[in-house]
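A single protein chain has been omitted; all remaining protein chains appear in their positions.
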Amino acid sequence: MSNILTVLIFFPLVAGLFGFLVSQKSIRVYGIAVAAAEFLLSLWLWFSFDMKNAGMQFVEKINIIPEFGISYYLGVDGISLFLVVMTTFMTLIGIIGLSIKKDIKNMIITLLFLEVAMVGVFVALDVILFYIFWEFSLVPMLYIIGAWGGEKRLYAAIKFFIYTFAGSLVMLVGILYLAHLYQSTTGEWSFALTDWYKLQMDLDVQKWLFWAFFLGFAIKVPMFPFHTWLPYAHGQAPTVGSVILAAVLLKMGTYGFVRFSLPLFPDASVSAILPIAILAIIMIIYTAMVAFAQKDIKQVIAYSSISHMGVIVLGTFAMNVEGIAGSIFLMLSHGIVSGALFLLVGVIYDRKHTKLMDEFGGLAKVMPTYATIFGIMTMASVGLPLTIGFIGEYLSLAGFYKVSPIMTILAGTSIILGAVYMLAVLKKTFFGPITKEENKSLKDLNAKELTALVPLVAIVVWLGVYPKPVLAPIDTSTKALVELMHQKAQTKEAKATILVSKTKEAK
Amino acid sequence: MSLTLTHYLILSVILFVIGMIGVIRRKNLLMLFFATEIMLNAANVALVALSSYIGDLTGQLFALFIMAIAASEVAVGLGLLILVYKKQGTLDLDNLTLLKG
Partner (left out) sequence: MEKLLYIALFAPLVSSLFAAIFAQRKKMQLVGIVASLLIIISFLASSALLSHLLSGGAVVTANLMDWIVVGDMDVKFGFMVDQVTAVMMVVVTLVSAVVHVYSNYYMEHDEGFNRFFSYLSAFVFSMLVLVMSDNFLGLFIGWEGVGVCSWLLVGFWYYKPDQPREVNPSISPSWAANEAFIMNRIADLGLLVGIFILYWNLGTLTYSEVFANLDKLSGGLMVAAAIALFIGAMGKSAQFPLHTWLADAMEGPTPVSALIHAATMVTAGVYLVIRANPLYSQVPDVGYFIAVLGTFVAIFAASMALVNRDLKRIIAYSTLSQLGYMFAAAGLGAYWVALFHLAAHAFFKALLFLGAGNVMHAMDDELDIFKMGGLKKVMAKTYLYMGVASLALAGIWPFAGFYSKDTILEVAFNEHTYGIWFVLWLTAGLTAFYSFRQVFLVFEGDERYKKYGFHPHEAPNWVFIALLPLLVLAIVFGWWKEEFMEFVTLILPPYEMSEETHHVAWILILLTSAIAIGGIVLAYIKYANGLKRDPKIENSFIYKLLQNQYYIPVFYDKAIVKPYAELSDIAWKEIDLEMIDATVDGIAKAIEVTGDKSREIQNGNLSTYLRWMVAGFIIITILAVVSVVIK
């Protein structure tokens, strides 16, 4: 299976096309089967992955337009491997937990197409290919929000699409300029990321390109002040849309920072630490406050996503192995935890068709299992040790402490403010007496919902206690990444800030 | 005083401006058509004059092409004009607003 990555990308595509032939009744089973097969394939990828190798693995390269150096170029390393696994996993969970009744066939096919784009983004090493997948991922999500969303679904869908699209276009200009630069430096065209890594650029050029890429990624993350599309998208999207959006699509932005911004423009990245850290800290504190003010549970979690993404961005720009590896781990943990929280909100939305906290209260009494799982996910979300949420948050903050203690303390308020808004949700929704008569007859989780949620709980605990299988490959590849950045860095400041780890060998 | 290139070009510009003013001011489609012809011929004058000045026949060749196209254009164009007149009953531009966005 040397072209496993091609299989991973195109299997859902082919299966999705065949899905049109499957009857409405059996499409659900079909969807679960396809997503499960895809997940197993990605697990196979993980098990046959060489943990000691920091470079790209399972590389495939076919020239498409040799004149311009555009090729079909795929590969994974420790940084992207788990994002792929998480993508396939969350898609599977999303399809299992699917609760919509309308046009379920279209939904499942759309989800499979979305999976194609998401896996593609994480494994593409050719920048044009990356860009195609990057943009292609918008279309299914646009459809999901626009077709199955709430009342203001069209507004939300169009806002989501145009906003992120506008950012990507600026990035495209950056990509084209960078390709041109590569051509004029080396004399030949190439869009291969691994070739671009070798390119040395002037500091001015780096800066311009950095901010061009930044805009594309920052809107996707979404970083303050480009975040306002997210609450609308989450507010209107159906449960499965929110799960995928929070778990995977947002991670594309932070993945872009790690994959593109840092290694391509190390000097510019170092000089951008201060403004980005300030944005990240605003993002952490400000959105945590906004989250506290929300009345709708889903909006709380949407804003909390932004707040957590701030910690991820901060860790990424720590410029040392601890911070970057921590932020990558946090991407995974946030994907699992926020995905689970959105699923959980979907559960009561299906029962009561409202997400307002005032409509609930005392639910722990009528839905104990639900409350327990919600509690576990809350604790993971606020970063309790021995849950998945702690490790990434701790490492990100620890990494950034090296850059600036004061800013780390400010960013560290996320562990306080996170507890404030999440515990407020728990208190208003689950504790106290049951205020509404009709809530007394609410049913606890059914088998379908449990099948979707229990694996997430298991992962939250497993990776919190024993993160090594995931952390080790991330560590290896991050060390190589930081090494590369250190080599490329031109200014003294950048050389000093980018901290190469003393421990070379992965244990 | 002999005729120099400048004179021809000035004539060409004058003709072109006359044609352009016609394009702007005229409200009748037929008159507009004539104004366009004048502009085309202004270009022809410039092309021929420059061609003989540089000593390159391409310009005159091009002028011949333009004349040929102008002739066929008149044929097709006038035919269309008549059709428009038959359908709309007028050739006044202010009344022909089918392209309104």
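We just call them A and B in the order they show up, numbering each chain from 1.
Everything below uses one rule, namely that a residue touches a chain if its C-beta (ideal position, glycine included) is under 8 Å from a C-beta of that chain, and two chains touch if they have at least 3 such contacts.
Here the structure is a predicted model, which is why all the values come from computation and not from measurement.
J.: Could you tell me which of the visible chains the hidden chain touches?
T.: Every shown chain touched by the left-out chain: A, B.
J.: Sort through A:150, A:432 or A:455 and give me the one touching the missing partner chain.
T.: A:432
J.: From the listed residues A:147, A:193 or A:391, report the one that touches the chain absent from this view.
T.: If we include the chain that is not displayed, A:391 is the one touching it.
J.: Among the options A:38, A:195 or A:475, which residue touches the chain absent from this view?
T.: Of all options in A:38, A:195 or A:475, contact with the hidden chain holds for A:475.
J.: If the missing chain were put back, which residues of chain B would it touch?
T.: Residues 20, 23-24, 26-27, 29, 32, 93-94, 96-101 of chain B touch the chain that is not shown.
J.: Give me the chain A residues in contact with the hidden chain, please.
T.: Against the left-out chain, chain A lists 159, 162-163, 225, 227-229, 286, 289-290, 292-294, 320-322, 325-326, 362, 364-365, 368-369, 372, 379, 382, 384-386, 390-391, 394-395, 397-398, 401-402, 405, 408-409, 412-413, 415-416, 419-420, 423-424, 426-427, 430-434, 465-468, 471-472, 474-475, 478-479, 501-503, 507.
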